[in-house]
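Removed from the display is one protein chain of the complex; every other protein chain stays in position.
As written, the chains take the letters A, B and C, and residue 1 is the first residue of each chain.
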Amino acid sequence: MTVDLVVKNAKLVSPRGILEGGVAVDGGVIVALAKEPNLPEADVVLDAGGKVVLPGMLDGHIHTILPPENSSTGTKAAAKGGFTTILEMPGTQMGGFDGTQFALKRDLFKATSYVDFCIHAGCAAGYPEGTLTEMWNMGSTGAKFFVSSAGPKWPQTFDGEIYAAFKELAGIGGLALIHAENDTLLRYNEKRLKEADRRDYAAQLEWRPPIAEAECGQRIIRYLKETGCRGLIVHTSLPETVMNAKRAREEGVVVNVETCPQYLYLTEDDVRERGPWVKFAPPPRDKETVAQTWRLLQAGLIDTIATDHAPYSRERKEEGLEDIWAAPNGIPGVETFLPLLLTGVNQGRLSLERLSAVVSENPARLYGIYPKKGALMPGSDADLVIVDMKQKWTIRNEDMITACSWTPYDGYEVQGIAVHSFVRGEPVLQDGEVVAVEGQGEYVPRMDP
Amino acid sequence: MTVDLVVKNAKLVSPRGILEGGVAVDGGVIVALAKEPNLPEADVVLDAGGKVVLPGMLDGHIHTILPPENSSTGTKAAAKGGFTTILEMPGTQMGGFDGTQFALKRDLFKATSYVDFCIHAGCAAGYPEGTLTEMWNMGSTGAKFFVSSAGPKWPQTFDGEIYAAFKELAGIGGLALIHAENDTLLRYNEKRLKEADRRDYAAQLEWRPPIAEAECGQRIIRYLKETGCRGLIVHTSLPETVMNAKRAREEGVVVNVETCPQYLYLTEDDVRERGPWVKFAPPPRDKETVAQTWRLLQAGLIDTIATDHAPYSRERKEEGLEDIWAAPNGIPGVETFLPLLLTGVNQGRLSLERLSAVVSENPARLYGIYPKKGALMPGSDADLVIVDMKQKWTIRNEDMITACSWTPYDGYEVQGIAVHSFVRGEPVLQDGEVVAVEGQGEYVPRMDP
Amino acid sequence: MTVDLVVKNAKLVSPRGILEGGVAVDGGVIVALAKEPNLPEADVVLDAGGKVVLPGMLDGHIHTILPPENSSTGTKAAAKGGFTTILEMPGTQMGGFDGTQFALKRDLFKATSYVDFCIHAGCAAGYPEGTLTEMWNMGSTGAKFFVSSAGPKWPQTFDGEIYAAFKELAGIGGLALIHAENDTLLRYNEKRLKEADRRDYAAQLEWRPPIAEAECGQRIIRYLKETGCRGLIVHTSLPETVMNAKRAREEGVVVNVETCPQYLYLTEDDVRERGPWVKFAPPPRDKETVAQTWRLLQAGLIDTIATDHAPYSRERKEEGLEDIWAAPNGIPGVETFLPLLLTGVNQGRLSLERLSAVVSENPARLYGIYPKKGALMPGSDADLVIVDMKQKWTIRNEDMITACSWTPYDGYEVQGIAVHSFVRGEPVLQDGEVVAVEGQGEYVPRMDP
Partner (left out) sequence: MTVDLVVKNAKLVSPRGILEGGVAVDGGVIVALAKEPNLPEADVVLDAGGKVVLPGMLDGHIHTILPPENSSTGTKAAAKGGFTTILEMPGTQMGGFDGTQFALKRDLFKATSYVDFCIHAGCAAGYPEGTLTEMWNMGSTGAKFFVSSAGPKWPQTFDGEIYAAFKELAGIGGLALIHAENDTLLRYNEKRLKEADRRDYAAQLEWRPPIAEAECGQRIIRYLKETGCRGLIVHTSLPETVMNAKRAREEGVVVNVETCPQYLYLTEDDVRERGPWVKFAPPPRDKETVAQTWRLLQAGLIDTIATDHAPYSRERKEEGLEDIWAAPNGIPGVETFLPLLLTGVNQGRLSLERLSAVVSENPARLYGIYPKKGALMPGSDADLVIVDMKQKWTIRNEDMITACSWTPYDGYEVQGIAVHSFVRGEPVLQDGEVVAVEGQGEYVPRMDP
């Protein structure tokens, strides 16, 4: 029998090892893994030329609806970066705080997304009890909490509400996604710095010190323990939080941690020198912390890695050149994510197996969409990323297709890039160019175990 | 040579053991510990008849300035209970938030106190930097923080200010005294309970659950670790906090814990049955927690014990009979403190040695007034408490001399009572009656090591 | 293209999950995993009828050369039990203490084994330095140490030699297999029991108490830590040893633990009642220990499980009926191993995923023969075990094909059995009967990573 597609002569990567062989796809799903010549006949045969094939890659933490970006430009940029599924975070532009908002957002992405997508729910102050359950039943993959302030459109939640929401989530097996910084400390620091008329770049480091993140991390873990809720501490910048989560897991708490490439490639020195262009929260940390984060990533103690893509325009960022407070928090990341990590692989800091765990299998499991997503196995969606591990290139602002058209890594030398990708067997990336069309992506509701 | 006073035929108790012999006093200080017949000649010789003599007993946590009580009635009641030194907490009636208030308070006690006294400073929101240092230089023995709300006259401090104050204290070797409950959780619970029109006694337990205290305890310890400030977590009701403090000490954090008799003698059942009469914060816990608190006290993991005497009137408490929210938080305690603990000694739950550690030596060391106070040693102030370990009696409201004239332990059968005491060699308690006069107490400023 | 064999309509089990589909085999190796209808054409198609297929199953700890058993009868019984690869332990009948002995043994198995096989080296007292290296270079999969006495033909090694051997192994990346019981304690107990003329069954429990195993386990782990040698503590009966190994791994020691079904199904009560029939070393433990061992197995803290098959004849065992000392240590186990574990799966005490980890993937990795053995992946040897999870049956002595023709589980009701198996694509077990022939098994030398 003839299948739709065969990718042969590949190095198929999974967290368990690297298999030399090929993969057959039919009807949008993987139907066989095989050694040649036992691959089935196919309408299309792609010779990978010995290249690495990763399972479909997830961005578990992305904000595409953030002008000048939108769900169309953002998912296209994600496709360019090699992602096959994105999980859209709630944001100040378009919430996701109740079923109605959730449905609107889901439908917007159905019409516009270049890749498959999930929708994370959001938990804002004053949400009615049951709201998280309603969105969970609609297939949400997590519920995002802003423990610190996220601006006027997202009313901040305080401990009481957070705790009550954790209890609600615990009852339905839900997953809490927590940005952990102590807002009260941040506000105090901000007030003090502004009183001292501090507008320089280093003020950001004093505004959001490690203690604010460390304290909040341990507090959230304590609440997870008490309520029995599952939790993921997002964009962790601190080994202390990673180790606290490890110890809690050993006591039976279901808690995991996510980090981002910016905590592996940027440091406090960048903040001091480049100000608004590397302004995001929590901020980068010192060199030793960054080095330890790499080690914990490779050691398997960091569970997943995502972009926290927040593509503010150059104009918005430039407002912070003279007064760091004026720039918004956030940087674009979907197009540089994989090249930066592959560079780490080429440097021996991260194995391909661990890479596939933290960008594919682990997030798919965490978010309840495994093994449909995140696996290179018969029966799974035929989401494949073919990677050129050898290509050396320089990241350039002008090559970015994100609507914000800049990157904090302009000028960085990297090695490795996604050259082709497929989502459910359909080509999305071809020779480095996006060939998918708007609306090609499908909604992936969370599956119950 | 003839000395002023000899107490002979006594069991002199210290944390290290019990010495049979006598103590000689001259000029207000202990001048000899000796076996008979080697005690010096004395103008006054008191034969203790084999009774136990404790080193002067401290109440490290007392609110006397709280109508209907005042510094005169409250210190007299403390004298009745066997205390020889009290450490007055800041309160809503008379703050202690800057040097001026501190001096006023110190002078008020000089004029009115029946026993020796120290003054704890208070840290309220918006205090100017340097205020704690100013009071520290005036001899304050600690700086009290209300992490949770304490009413309109004491503006609540939040994490940012607390952290900054810890840093200030760290610089001067100061001691932070922390009431650790998560205010945000409490407020949320209060709001929810009031919305549900819950006015019953059990609502108090839902208002202030263990998680609120446990979380705040670990947060405060994390701040102490980060700032290098010394800290005492006051009126701890939870073994979890005690163990967190132990582990932190092993990592070099200087943190200790205080508990109160109400966490050894009252339980959640009392709250459900007796409502306002046992309303205080944090509230009593369940039986197993109480049993474990006894074990940790005897094991040396709880460093000190105090009364948290808060003598609200019967009328104020009765307001809560129909609506538990209407009653104030706090109960009287100075007259029942020692009898309750001696009962524990008689029951074999606490040794005399440990008792003398937690009521005398340890608090004196913590507050920087050792060995002037808290020690039965030549050179120390001649503060002695002679105790009848055998007397069985029943606590009665009508026997209380505190201005509030009631006790939560009315009807409790106890065994043990203070019969005589001396402060700097002067009789304060004689045959169970206070013979000291108003203003006899002296100010004890903190000594630098 | 047409392959040799397809097994379709199966539940393919791995530690990561269960895949519904089929497996294609050609030239003795797996060439494809696929969903129907994408399996290749095959000369032989076996419809598994929805049954479970496990990766080839290893017995990492077997003694077949032990009269009345031999390498032919023993490997045939192993095949009957569902094993596809066995790892023969050194024994008193035929050592394996130097290269010459090793080669003899390897060649004997080549001529007689029904399934594929590895040979573990042995470390006996007085072995010349370099002997373990010689056997390692011949492909040995481990070096077995008898810390306690194993009879006159196997001169016991003491700590000094063990330590030196660990150092030698550390230098070549070798693996030490350790029977951990404190021989000095055992000898003392034996002497004392014999002096008291104790010949009853319970004497065995006093002879080999948990402390002897616990102490030796921690001692061996300490030596592994000091020398950097890899180690597997075999036939662990104690959760204490499992947890000690876990903590050591967290400190970087490469140590793993094996248990056996007898530590999951037999208890001290069986020893007291059945004497010689359940005499083996270490002996079974109390019920709570057994229950905790099940939990640690499912929790992933026990790395592998093997039989310690030691098929002494009924006659040898019966010698112990009146005098427990007269019976040898050891019981047969290869035919009951999988049914007992499958019964645990059916009872919900063990997942199929964990089962495949501890009987296939983990031992194959530990012994350096993965992914040739132990994996259901394209490229791996086509070793498959097809299991009927539903069949309920009663274990009977008369059904055993081991030359000793008895089992300690006679009369046990179990659920689950191996019905078919293949080794390198060749049928070994068919409808529950061994169809392989003597000498069909091949030697599997350890592969270097």
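The criterion applied here is as follows: a contact is a pair of C-beta atoms (placed from the backbone, for glycine too) under 8 Å apart; a residue touches a chain by one contact, two chains touch by 3 or more.
Because the structure is a prediction, the values reported are computed rather than measured.
Visitor: Looking at the whole complex, which visible chains does the left-out chain touch?
Guide: The chain that is not shown is in contact with B, C.
Visitor: Looking at the whole complex, which of C:Ala164, C:Val254 or C:Leu301 touches the chain that is not displayed?
Guide: The one listed residue touching the chain not shown is C:Ala164.
Visitor: Which listed residue (B:Gly228, B:Pro378, B:Pro427 or B:Pro445) would be found touching the missing chain in the intact complex?
Guide: Candidates B:Gly228, B:Pro378, B:Pro427 or B:Pro445; residue touching the omitted chain: B:Pro378.
Visitor: Specify the residue from the set C:Phe83, C:Tyr223, C:Tyr265 or C:Tyr370 that touches the hidden chain.
Guide: Residue touching the chain left out of view: C:Tyr223.
Visitor: Contact with the hidden chain only, please: which subunit B residues?
Guide: These residues of subunit B touch the chain that is not shown: 1, 3, 16-17, 19-21, 24, 26, 29-35, 37-40, 371, 377-379.
Visitor: Name, in rising order, the residues on subunit C that touch the hidden chain in the full complex.
Guide: These residues touch the chain not displayed: 158-161, 163-164, 182, 184-189, 191-192, 211, 214-215, 218-219, 222-223, 226.
We adopt the following convention: only the chains that are shown with their structure count from here on.
Visitor: Among all other chains, pick the one whose mean CA position is farthest from the mean CA position of subunit B.
Guide: Greatest centre separation from subunit B goes to chain C.
Visitor: Measure off the straight-line distance from the CA centroid of subunit A to the CA centroid of subunit B, and report it in whole Å.
Guide: 52
Visitor: Centroid of subunit B to centroid of subunit C, CA atoms only: how many Å?
Guide: For subunit B versus subunit C, the centre distance works out to 64 Å.
Visitor: Using the average of all C-alpha atoms in each chain as its centre, how far is it in Å between subunit A and subunit C?
Guide: Computed from C-alpha means, the inter-chain centre distance equals 43 Å.
Visitor: Got the subunit B residues that touch at least 2 other chains?
Guide: none
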